[in-house]
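In this view, the complex is presented without one of its protein chains, the others remaining in place.
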Amino acid sequence: MRRLRLGMVGGGQGAFIGAVHRIAARMDGQWELVAGALSSDAERARASAAELGIEPDRAYTDFIEMAAREAARRTNGGDGIDAVAIVTPNHMHAAPAIAFLEAGIHVICDKPLAATREEADAIAKAAARSRARFILTHNYTAYPLVRQAREMVARGDLGTIRLVQAEYVQDWLTVETHNKQADWRTDPARSGAGGCVGDIGTHAFNLACYVSGLTPEELAADLDSFVPGRQVDDNVHVMMRYEGGAKGLIWTSQVAPGNENGLRLRIYGDKAGLDWHQENPNEMRYTPFGEPARILTRGGSGTTPQGSRNLRTPGGHPEGYLEAFATLYTEAAALIRADAAGQSADPAVHAPGIEDGLAGMRFIAACIASSRANGLWTRL
Amino acid sequence: MRRLRLGMVGGGQGAFIGAVHRIAARMDGQWELVAGALSSDAERARASAAELGIEPDRAYTDFIEMAAREAARRTNGGDGIDAVAIVTPNHMHAAPAIAFLEAGIHVICDKPLAATREEADAIAKAAARSRARFILTHNYTAYPLVRQAREMVARGDLGTIRLVQAEYVQDWLTVETHNKQADWRTDPARSGAGGCVGDIGTHAFNLACYVSGLTPEELAADLDSFVPGRQVDDNVHVMMRYEGGAKGLIWTSQVAPGNENGLRLRIYGDKAGLDWHQENPNEMRYTPFGEPARILTRGGSGTTPQGSRNLRTPGGHPEGYLEAFATLYTEAAALIRADAAGQSADPAVHAPGIEDGLAGMRFIAACIASSRANGLWTRL
Amino acid sequence: MRRLRLGMVGGGQGAFIGAVHRIAARMDGQWELVAGALSSDAERARASAAELGIEPDRAYTDFIEMAAREAARRTNGGDGIDAVAIVTPNHMHAAPAIAFLEAGIHVICDKPLAATREEADAIAKAAARSRARFILTHNYTAYPLVRQAREMVARGDLGTIRLVQAEYVQDWLTVETHNKQADWRTDPARSGAGGCVGDIGTHAFNLACYVSGLTPEELAADLDSFVPGRQVDDNVHVMMRYEGGAKGLIWTSQVAPGNENGLRLRIYGDKAGLDWHQENPNEMRYTPFGEPARILTRGGSGTTPQGSRNLRTPGGHPEGYLEAFATLYTEAAALIRADAAGQSADPAVHAPGIEDGLAGMRFIAACIASSRANGLWTRL
Partner (left out) sequence: MRRLRLGMVGGGQGAFIGAVHRIAARMDGQWELVAGALSSDAERARASAAELGIEPDRAYTDFIEMAAREAARRTNGGDGIDAVAIVTPNHMHAAPAIAFLEAGIHVICDKPLAATREEADAIAKAAARSRARFILTHNYTAYPLVRQAREMVARGDLGTIRLVQAEYVQDWLTVETHNKQADWRTDPARSGAGGCVGDIGTHAFNLACYVSGLTPEELAADLDSFVPGRQVDDNVHVMMRYEGGAKGLIWTSQVAPGNENGLRLRIYGDKAGLDWHQENPNEMRYTPFGEPARILTRGGSGTTPQGSRNLRTPGGHPEGYLEAFATLYTEAAALIRADAAGQSADPAVHAPGIEDGLAGMRFIAACIASSRANGLWTRL
């Protein structure tokens, strides 16, 4: 079985998430990076491509050209890319996404979906018109225990869900900070109107919905920019209401000293509760009401079918962030290969897509609108 | 130095918090229980008193009579009680508190202050008129590391406080439950209009204010009664705003399976963060921004003056709930002895009082009012 | 029911363990301290007694006189002490223990039993001849979860025991240290030939035997004195063999930076394993082979009969070192009251005694002998 051919937009020298995507794509041997528009700066694009072993004729500076030429390569001889990874800042998602979707090339796009609602809608329209897939890297959903949590909820282990408590807390922007990563994330022109709420709040929101299976109905939010001069929010408090009466809180912050990447989900039903924390992702606490808590481990006793897919090692051999990210690439490969074969993929295979992206955009917009209206309950 | 003489109202056979108060009073050898109106049921009052070694002539069934006779004993020969502990359900706080305050007898009262705002105000008036002290057992403030946290905040170790995250989460009322403890707590006639918000929410609120030193300004709340037929709230989400711009969340619940008594406080300033959890109260995580987290231990390296008061054992010898509760009794003794001597107590000595009680009542009322108004920001 | 009358030998101003015994005795309201030979220094004895509310005529400087006079008070009018707590350095256990046992007064003695084997034997003989009880405060056995662990082992939850891993690790003697506590513990004339092995090693050994129910057969030990000039061991490695083929390690140290009072027991059978740590004593990890680990909590779901004796608060309200110590005093009271009534105590009541003390002395001696013989296997 041949490796799928991957292109990349963004991710040149000095980038963070581009390197993550590349490792994720390599890990399970399903993908080969063969083309890229890694930077809009021609020299940087060339140098970055060379470092990554991309042939010079596939080191583009213009993603429009790349989409056209790679699409052409597919028709003329077949070595054009199967999919493109878009790892640019938020405001630069829409244009390349649309270009590749229109070229019939599958898109694997970083989150949040876009910087503005308009861009997001445009992507959604392009996705709807295209036969290519659109996959959004809400990578935290691909941790084995997160998938297991979702399955446990779905099959009723927790009973009726009442509470969904999500938090995603960091500290790296506690003070005014200037570097490549901080600069675009705190610039509304590039990140969109949401700062923290878009960058990591969307992950927390997505995780809450993914695991609970609930439809969010409305929210009341209080956003702050604690660091003087900061133009976007850096702390977000949200009260959530879900269809059917479940409630939740979302707290997300980039100014809480002592938190590196503290994404945590707790979910409670009338029969049991679950507690999972991303920084030690290989265990999850599960407590049936009235019984002692169980420590479920990745791949350990009590692993569910979804929890046992995409395991690379037995229990006790910690897998982490990159493995979860890689699982999305492997799921994407399975879906794309099935499409190419004109078959249905195994129904257990799944990955976040355009709907998750649109929901995230609605979440950002609702948080900002609610906060501006002094915490008014706002529909999602 | 003679032991102070303690009376008790409530706390007869089968009670929970009465026994806790008695252990707390005994622990440091400052108090002797000598009188009680332990139950309104005469037989139960007598039997309970006998078990506790209270002389029959001081085993009352009527706290009004007890206040009068004990006050008389103080004047006539001096062996009347110095203070009374009130450990009845919430709706039975005001009448005895007022009776003893009017009799000039110090009152140590369980929280929340009362079942209604009117009762609370009446207690406050009585306290203002009395030369006796009114102490409210917000016992969690007396953990050594909590006191240390407050001191660290006060002296600026955390910089300007931005965030105060408090939660107090239990699971014992996840399903419909009937027993002595559950019954009165879920009966608005006895607990007051607040259920969970009054029973444990006030602790979380008090702790947030105590440690941060901030004045709460307004809140938006969403209260639920998840268990069918429950007449009071059993889950509470609150967004807080403090004077000066700090923000916070309070989550308190009695329906979250897997949580026994999960009171946790996290507080973040522009220089550092603190994280403390009641279920493992002998350590606290302290992270100066940009440095590794420190694990501060009760009595260990880095202990502050307040953190080193009321230590009974060195670090590594876990102290717990009862020790913290006992510290309040020991602080009360120090205050009362100083009063009796016409002196000022050591300024480090302190205990929660009527103001904390009134603030708690405002918190309950504001939560209920805000929730009824669909989360309207409500002043405290 | 009257409080039992307690005397104390040692424990004057500046002492550590004397204060612990006093709190433990007070906590459950079973005991009243009424007499003491708190110091051999007359002035210190008097001042210490006054602070503790002991009447001047029962503030002794000579424990021989105290034993005689308190025994006389029992016969003449009945207010003599029921029991004496011996809280002196190790080399001062035997003389008072024997004096009080011979006077028919129950003895509650700190561990290890004595400084030398000869002293220990003399105490054992006196105990055998006396109708009074001898109780040794191996306080760690009285933690509710430790008692639960023992019961779980005894009833077969773990299957056949194969491994017993105990460690007791501190750091306070990492460098040369001089203070009241350190001085006698590092002086062979007062502590006995064992340093760390006697002071805390005996606790680890006792706990291993108590929970496993196994009879230790032989050991191989390697003792060190890492701190230059130290005259007793400060680090101890032991390989253990138990009757029936179980094995174990014991590590005990006072020179391991980062460990305050790290007593931990892990025990494994062919069906399950248990893991308990004194510094967070309210939970214990229990893993049936092939199932997820359970977190058993003090008083929580899954509590056994022994685990539910001596609970003062529900789960989630941390109890600690002092509560466990108090349980020994409460058990002692129950045993002594039953004796006085000529009845048998509830069979569930128990406390460590002379046999535990002798076993501890054999352990110390065997460790030293084995280490001197370069780790020769030495019978216990």
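Chains: A, B and C, in written order; residue numbering restarts at 1 for each.
In the analysis below, a contact is a pair of C-beta atoms (placed from the backbone, for glycine too) under 8 Å apart; a residue touches a chain by one contact, two chains touch by 3 or more.
Nothing here was measured: the structure is a model prediction, and the numbers come from that model.
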Out of B:G14, B:G156 or B:G290, point to the residue that touches the absent chain in the complete complex. B:G290
Chain B, residues in touch with the chain not shown (by the definition above): 285-286, 290-297, 300-302
Can you list, in ascending order, the chain C residues touching the missing chain? 162-163, 165, 171, 174-175, 220, 222, 224, 226, 235, 237, 239, 241, 245, 247-249, 251, 253, 255-259, 266, 268-275, 285-289, 293, 374-375, 377
On chain A, where is the contact patch with the chain that was removed from view? 1-3, 16, 19-20, 22-23, 26-29, 51-53, 170, 259-262, 278-282, 297, 300, 312-323
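Simple rule for what comes next: only the chains that are shown with their structure count from here on.
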Mapping chain-to-chain touches, which pattern fits: line, ring, star, complete or other? complete
Shared interface numbering between chain C and chain A [over half = same, under half = different]: same
Report the inter-chain centroid distance for chain B and chain C in whole angstrom, where each centroid is the mean of the CA atoms. 34
Can you work out the whole-Å distance between the CA centroids of chain A and chain B? 44
Name the residues of chain C that each touch 2 or more other chains. 297, 300
